[in-house]
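For reference, the structure discussed in these notes is given below.
Removed from the display is one protein chain of the complex; every other protein chain stays in position.
And then chain A:
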């Protein structure tokens, strides 16, 4: 098989199986190996990526994203401009989010083990909008916030990595968070994920100036539960 995109590493079925099993084990055994988590996602996500592709093609904005293939990194997103936007807009909130948690949009691992150029882009887009998903849903980076976002992504996209993370992540929550999770967060996020537009179809880069509340209304996102 030839290389279909820059970071492509062509692999056969046996190799993918080795990677899937090995990365699955290593992700749990050594959670600091974030490359293992992303490889697990790539090797198990084939079917889900095709499902995501179908949903993107039939939506006009999603189709546009597939054609233009926008990329989110520090070169394509003008972080300085985002800082100047008024408070309460998507762009400003995103900029604050990155600053608060000391993140950069460049931190996403490149896709290597998906043998289709468009599906590889969809996986890349999924990774790159993860932080924006956090912002749009209003979820922090703590364990509860991550699990919530994983539920959202698992329901909307069907990626096995998200579903597994959503199921097993809560096992590590403390008692206070577990209570909140079960009674408030989980019902809310399941309802939201099923009602709202698929985030893969959202061309975030065109909505920086929008007020976050208006943006959420457009996407049909329900009011998040109050913070503890």
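Please note the rule applied: a contact is a pair of C-beta atoms (placed from the backbone, for glycine too) under 8 Å apart; a residue touches a chain by one contact, two chains touch by 3 or more; residues count from 1.
One rule holds for everything that comes next: contacts and distances are computed from a predicted model.
Not shown: a single chain whose UniProt protein name, out of "Enoyl reductase (ER) domain-containing protein", "A-type voltage-gated potassium channel KCND1", "Protein YIPF" or "2-methoxy-6-polyprenyl-1,4-benzoquinol methylase, mitochondrial", is "2-methoxy-6-polyprenyl-1,4-benzoquinol methylase, mitochondrial".
Only one residue in the set A:18, A:57, A:103 or A:222 touches the chain that does not appear here, and it is A:18. Checked against the full complex, the candidates A:112, A:133 or A:192 give a single residue touching the omitted chain, namely A:112. Contact between chain A and the unshown chain involves residues 9, 11-12, 14-15, 18-19, 22-23, 26, 33, 35-36, 39, 112.
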